[in-house]
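What follows is a structure written as C-alpha cells; I'll ask about it next.
The complex appears here minus one protein chain, its other protein chains still in place.
Chain nomenclature is as follows: A, B and C, assigned in order of appearance, with residue numbering initiated at 1 for each chain independently.
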Amino acid sequence: MTTLDHNLDTQTNVPAGEGFTAALRRDHDRLFEAFWAHPFLAGLRDGSLSREATLFYVGQDHQYLSAYLRCYGLGMAASPDRAWMEHFVDSSLFLLNDETHPHHVMCRAFGVDYEQVQHARLAPSSQAYIDHMMVSGHDSLGVLSFALLPCPWTYIWAGERYLQQVDPATAENNPFHEWWTFYGSPDSQQLLSDLLERCDQLAAQAGPAERARMARAFELSCYHEIRFWQMAFTQESWDDVPNEVLGSD
Amino acid sequence: MTTLDHNLDTQTNVPAGEGFTAALRRDHDRLFEAFWAHPFLAGLRDGSLSREATLFYVGQDHQYLSAYLRCYGLGMAASPDRAWMEHFVDSSLFLLNDETHPHHVMCRAFGVDYEQVQHARLAPSSQAYIDHMMVSGHDSLGVLSFALLPCPWTYIWAGERYLQQVDPATAENNPFHEWWTFYGSPDSQQLLSDLLERCDQLAAQAGPAERARMARAFELSCYHEIRFWQMAFTQESWDDVPNEVLGSD
Amino acid sequence: MTTLDHNLDTQTNVPAGEGFTAALRRDHDRLFEAFWAHPFLAGLRDGSLSREATLFYVGQDHQYLSAYLRCYGLGMAASPDRAWMEHFVDSSLFLLNDETHPHHVMCRAFGVDYEQVQHARLAPSSQAYIDHMMVSGHDSLGVLSFALLPCPWTYIWAGERYLQQVDPATAENNPFHEWWTFYGSPDSQQLLSDLLERCDQLAAQAGPAERARMARAFELSCYHEIRFWQMAFTQESWDDVPNEVLGSD
Partner (left out) sequence: MTTLDHNLDTQTNVPAGEGFTAALRRDHDRLFEAFWAHPFLAGLRDGSLSREATLFYVGQDHQYLSAYLRCYGLGMAASPDRAWMEHFVDSSLFLLNDETHPHHVMCRAFGVDYEQVQHARLAPSSQAYIDHMMVSGHDSLGVLSFALLPCPWTYIWAGERYLQQVDPATAENNPFHEWWTFYGSPDSQQLLSDLLERCDQLAAQAGPAERARMARAFELSCYHEIRFWQMAFTQESWDDVPNEVLGSD
C-alpha cells in the first residue's frame, strides 16, 4: 500500500481575498493528482482501458447519476428561491438528456448496447459514495453542494488537461476521445465556473460549523472519486474478501 | 359556525375493484363540494371576486407553488427509478413555465403587474398547508403524492365542471374566464388522469400503515384547499386576533 | 378583528454584547404579552377556565408533546457530539416522565381521568404548529432549536410572572395552582436558562442565512403558541367554516 501522506484534520484556512473553493482546491491538490494518475483514467487517456473495466464503469456510473438526480431533488427541496430551483431543474435536464453521451461513447468503443451494460446493484464503493451524497443532502444546501462538486470538478479539470496535452495522433486513435471532448469542452468549463461561483456564495453565507462540514463533504467526495476509478478498475464486488486475511484464520 | 358533520376517524375502505383514489374521492365528496361552494371560487365563477382577494391569492399562491416545487424535489429524492424522476422534472418544468398563466390572467383582470403582487411572507393557512406537504414529503413517496394530489384534483375537477355548466354569455364577460379554461382544458384532464394512475399504483404497493397515512395526508390537503380560499378571501394575517376573545379578558 | 401592528419583515439586529435570544425576546415582546393576555391563560390565572377548554387543551397538548419528542429525535440525528445527544435524551425523559404532571393537575381539577381526554386527531392550529416544528427539524439543529424554544420560554416566563404577582388567597383557591408552580419552579427556570445558552451558542456559530431562518422559526412558534390557546379556547375543529362566508355564496 502507498500511503498518501496527509493530515485529515488540517483546517481549511481561507486567506483574505481567496474563495472557499479555491482554498479547498489548493488543500486537496494531491487528491486531484491521484485522480488523474489512477490507471483507470490513464487507460482512458491512451485508449488501453479494458472492456471489462469500461463497461463496469458505465453500469455503475448510470446508477451513480440516478443518485445524483436524487441529490438534485434534495437541493430543490432546500432551495431558498426559484433561481436555485431552476438551477436544479436545468441540471437535472442536462443530466437526463446530455450526460448519457460519454456513456454511449464508451459502449460504442466496444460495440455494446447501452442497455446491455446496466447494473441492478451498486458495488461497495459506488454505494458508499452515493450514501455520502445523500447524507450530505439531508444536512444543508451548502453541504450538499460541496459533496456534489468534486464529480464535475475532477472530470472537467481532467478533460481540459487532457485536451491541452494530448498528441493529435493519439487523439485520433483513442476510442475514448469523444469522452474527453465532452468533459473538456468550453460548455463544461462554463458549467464548472457557474458551480464554483454558487458554492463560493454558499460558503460566504455559512457559519464556521457548516463551513467545516462543507469542507469535509468535499474532501470525502474527492476520495470517493478516486475510489470510484478503483471500483471500476477492479470490478469490485460485495463478495470480495481478501485471501490474506481470511487465510490467516 | 357551520359544522360540517363528519367523523374524521372513518376508515377508508376500498371495495374490490375500486381504486384507492376513487375511494378517497367518494369519502371526501363533501370537501370537494365545500371547495366548489366557497365564495372565493364563486367569485371566480361570476367574475365578482374583489381585487383585494384576487391579488392576495396570487401573491400567496406564487409562494405556495414554490413550496410545491420543493416537494417535487423531495419526490425526486424518493424516486425508485428514472421514470419517476423524469415525472418530477417534467412537472417542475410545467409549474415553472405554464402554471404562472392563471396568475397572469388574474393580474390582467385588475391591470396589475405580476411582480407587484408578490408576497415575502406566507399567511398562516398557506404556511400550514406548505408545512403539511413538506412533512409528508419527508415521510414517503406515497404519502407525499397523496398530500400533493388535492391541489390539481380540486382545480381541474372544478375547471371541467365550470366549463360544462357556464352560460356562454357569462363566460364572455367573466374576466377570469381564461383561468377556468386553463384548469378545465383537456390537457389538464390528461395530467390529472396520469396523476391518479400514479397514486393508485403507489397505494397498491403500500402496506396498511402507509396507506392510512396516505389517506390522512389527502384528507388534510382537501381541508387545506378550502382554507386557502378562506385565507385569500379574508386576506388572512398572523396578526388577526379575534376581538370577541381578547375582549373577554 | 384586532390587528397587532407589526412589520413581519423587520430584521433582527443584535447589538454588540447582546445574545441572539435576548434580541429575539425584545423584538417579540408584544407576542409574549399577547400570550399572557389570552383569555385561556387568564382563565388559568383566576381559576375560571371552562372544563371544555381545559380538557380539550390536555388532549391536544398530549399529541403536541408527542410531536415534540419526534423533534427531539430530529435534534439527536443532527447532534454534532454526544453532549448534544445526551441533552436530547435527557429532555425526552423529562417530557415522558415529568411533563405529564401539569396535564394531571388539569384533569384533577375536573375529576377526569387522563386517559379519557386523549384525542386521536390534532385540531388545525395544533397540526400547523407541529408541522412547523417538524419542517424546522429537517432544516438544521439551529433552526429546530429556535422553533422549539418559544414553548418552554413562554410557559416558564409566564409561570414565574404568575408566582411573583399572585395573591396568596387566589392561589389557594385556584384549582390550577400546581400547573403554575410546575412551570414557575426554580428547576424550570434553570432548564430555560440552559436552553437559552444552547440557542445562543448555535446562533453564534450560524451564518446570516441560517440565522434569518432561526429568527423566522422562533417568531412563527411565538404566533403558534398564541394560536394554540385560541385553538383550545374555541375547541377548534377542521370542520369549522365561518357562516358569514359560506352564507354569502
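Following the convention adopted for this analysis, a contact is a pair of C-beta atoms (placed from the backbone, for glycine too) under 8 Å apart; a residue touches a chain by one contact, two chains touch by 3 or more.
Worth saying up front: this structure is predicted, and the values here are computed from it rather than measured.
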Listed residues A:A83, A:A120 or A:A169, member touching the removed chain: A:A120
Touching the absent chain when the full complex is considered, from C:G137, C:G159 or C:G184: C:G137
Selected from A:A23, A:V112, A:A128 or A:A204 as touching the chain missing from the view: A:A128
Positions on chain B where the hidden chain makes contact: 80, 138-140, 205-211
On chain A, residues whose C-beta touches the chain left out of the figure: 1-6, 8-9, 34, 37-39, 42, 120-121, 124, 127-128, 131-132, 134-135, 138, 220, 223, 226-227, 230, 233-234, 237-243, 245-246, 248-249
Contact set of chain C toward the excluded chain (per top definition): 66, 69-79, 81-82, 85-86, 88-89, 92-93, 96, 134, 137
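In this section, only the chains that are shown with their structure count from here on.
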Where chain B and chain C are represented by their mean Cα positions, the distance between them in whole Å: 30
CA centroid of chain A to CA centroid of chain C, Å: 46
Centre-of-Cα separation between chain B and chain A, whole angstrom: 39
Touching two or more other chains - residue numbers and ranges from chain B: 134
